[in-house]
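Just one protein chain is left out here, and the rest sit where they should.
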Amino acid sequence: MAISPPRNRLWWNEPIERVEIGWIVVAFLWGLFMFFFMIAWHFIGGQNLSTETYRIKPPAYEEKVVAFAEKYQVAEEDGTPVVRPPAGEDVYLLARLWEWWPLLELKKGQSYRIHLSSLDWQHGFSLQPVNINISVHPGYEQIITLTPTQAGEFGIACNEYCGIGHHMMTGRIRVVE
Amino acid sequence: MAAIDAPYPGSAAAAAIFRTCRFTGLKVDIAAQRLIMANAVAAVVFLAVGGVMGLLVALTRWPAVHLLPSEWFYLVLTGHGANVLLFWIIFFEIAILYFASAVLLGSRIATPKIAWAAFVLMLVGAVMTNVAVFQGDSSVMFTSYPPMQASPHFYLGLIIFAVGALIGVGIFFGTLVIAHGEHTYEGSIPLVTFGALTAAIIAVFTLASGAIILIPTYLWSLGLITEIDPLMYKVVWWGMGHSSQQINVAAHVSVWYAIGALTIGAKPLSEKVSRSAFLLYILFLQLASAHHLLADPGMSATWKIVNTSYLMYLAVLGSLIHGLTVPGALEAAQRRNGYTKGAFEWLRKAPWGNPAFAGMFLSLVMFGFIGGISGVVLGTEQLNLLMHNTIYVPGHFHGTVVAGTTLAFMAMTYYVLPLIFQRDVIWPKLARWQPYLFGIGAAGISLFMMGAGTLGIPRRHWDITLTDAMHPFDLPSGGFLMMGLNGLSAVIAAAGGILYIVITVGTVLWGKRLDKGDAPLNFPLHKQAATVAEYGSHTTVKLPGTIILVSIFFLSFVLYYFVNWKYLSEIWLLR
Partner (left out) sequence: MSDHPEPEVQPQRVPAMQQLLDNPFLLLFIGITIPTVLYIVWGVMEIASIPVAP
């Protein structure tokens, strides 16, 4: 019984059931497969989260974002600049209580180096309805290379709890053909 | 007390008083029994508090109901996480540790006075944190990521609670030493105690990580430290936050084995395989804390892959092994009990009317199919991008910690009541339905939150219509539907939860006393429940039912895994 000591003092020497061995082999191989598939996706897959990260003080990051927004601003919506950077350019996005700033306009099929960081608390970059979700920390600047493959209007929600305005924190990315 | 054994003559144990359980023949230290009762009662109280909060949260997230205002929603959600995930589960686990050491080994419990001190610390800590939450300045979620800050006593309560729990774990180890020294058992400890040992080992790492990170955070909230690095916090905090889920896994797998033994006389197919599976937990399970950092900056892909895969999925291998050996042990036992027809007579004729068995089996199936599969998918480095911090995450862990752990602990309660509290379960007809009600509700909340998360609905979010947002947009309407169905399931789960609380409290207060006379149990034990263990496979070699069940499970797993890769391959390119 599982609630009393094994009767056979040397239970390690008991034979193992065939079913058990068979399943252990299958399960072990499946585990190996899943392990190597993660590694393989770094070579064969198009969706891997970059790990390029730098330490940065929030005010320094804010400066970079403001400079970027001034340089490429094309319009204003809801009181927020709309920024259209040239393809391949460094793009700066700022998370703060409670908005993703500024609004971006990107071109379908072009790659952009998107910088992400927060000015205050942790936030969660959640691009919808694409469903790409990335954590954003204050003090760390992460750079991902993103290539939109669809045109249209996309929203950014915040999915890391960031205080009472968490559910009001949004941003926007417009992708044009 | 009906039968009190003479205490051991002339040893340090002389002070301990034992009784002999007339159902199992186990020798029960009265001091251990009282401690188990106290911890179990505290657990149930915090489940009641936290469960109500869970219902309120779910009703708020039901778009058509949207019950609480936003401040209250975030407050209650913080309280829900802390009360159920930390206080309910860990109090119950301490009870299990005392049971698996003192009671199953027939030993006195180590230093009962200190065990009481541990209990008081845990209680004080839990109450202190609750006070902080209800005062309203600590709606930081139970994860309390800096730089967001809670009141100092929010952290202090958690620290005190963790210290108390750590002492409780120490008592478990002490009791193992005493039982060994006083030869209260022969040979190796029982499998269930070994599973509890696994839980205890993981608990030491868990609680130590918690202390390492919460103490500086507490000092920071007092203004004595200027800054807590948010990334560093997250790494160490999840050493506690995730590993404590691994305590749950080890504990509820032990409970599965224990209930199998108690209800149908199940024996492990082989001690070697089951214990080695627990060893894989001890070695690798805690690495999975990295699941929470897959979408974070700064950590290298190598660190992520090594840790998130529990070093090549070796701990998953442990779970997959239990996934075969637990139903296999049940099938073998039922076949010995005479249910040998076809592949599934053993399952059809299982004691489904016994809530302990029903709860255990539902927990086993749902933990595997819902919590387990989704956990591996969510914990895959790249796939995590699809669901990180969406409500898929709570969906996954309600599959593990509610449908799995909580249901297993509820099932175990139906034996803790008669064997430890010595009260017969009241309202057996209602009790019979309780695991089904709670199980269906728990499956519902898990699956519907997972569904909503797949559609991008964020977690911990008061208003998915985004009406007040500066740049509003529409989240998919399918997600709204799912959140509604989640609310409905929450009502069912809450009904099952309330029934559990009512039956438990009612039994403790008014259940028929079993320590006088020789009344039978409402939910009887298997007649060989406590005989000596022998490995179970040599008499019944064929387990066709288990093989079919495990094959279905494996196919679902593989299929769901690849569906998610397909989904990932269709999103924007990202490197």
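The first chain written gets the first letter, and so on, giving A and B; residue counts start at 1 in each chain.
We adopt the following convention: contacts are C-beta pairs under 8 Å (C-beta built on N, C-alpha and C of every residue); 3 or more make two chains touch, one makes a residue touch a chain.
In this text, all values refer to a predicted model and were calculated from it rather than measured experimentally.
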- Shown chains touched by the missing chain? A, B
- Message: For the chain not shown, which residue from A:21, A:60 or A:176 touches it across the whole complex?
- Response: A:60
- Given the contact definition stated above, which residue among B:40, B:84, B:159 or B:201 touches the chain not shown here? B:201
- Query: Given the contact definition stated above, which residue among B:25, B:338 or B:353 touches the chain not shown here?
  - Reply: B:25
- Touching the hidden chain, out of B:36, B:96, B:231 or B:408, is B:231
- Message: Using the document's definition of touch, tell me which of B:188, B:374 or B:454 contacts the absent chain.
- Response: B:188
- Task: Pick out the residues on chain A that sit against the missing chain.
- Result: 4-5, 7-13, 53-56, 60-61, 140-141
- Touching residues on chain B - with respect to the absent chain: 25-27, 104-106, 173, 176, 183-189, 194, 197, 201-202, 204-205, 208-209, 229, 231-232, 235-236, 239, 243, 275-276, 279, 282-284, 286-287, 289-290, 293, 298-300, 303, 306-307, 311, 530, 532
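Heads up, the rule we're going with is that only the chains that are shown with their structure count from here on.
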- Query: Could you state the distance in Å from the CA-based centre of chain A to that of chain B?
  - Reply: 29
- Item | Complex interface listing, chain B residues touching chain A | 70-71, 74, 104, 139-141, 145, 147-148, 185-192, 229-231, 257-258, 260-262, 265-274, 294-301, 305, 309, 312-314, 316-317, 320-321, 324-325, 328-329, 376, 380-382, 385-390, 454-456, 458-464, 466, 468-476, 528-535, 537-538, 541, 543, 546-547, 550, 554, 557-558, 561, 565, 568-569, 571-575
- Residues on chain A engaged by chain B in the complex (per definition of touch): 1-9, 11-12, 14-20, 23-24, 26-28, 30-32, 34-35, 37-39, 41-42, 45-51, 53, 77-80, 98-99, 103, 111, 116, 120-122, 124, 126-142, 144-150, 153-155, 157-164, 166-172
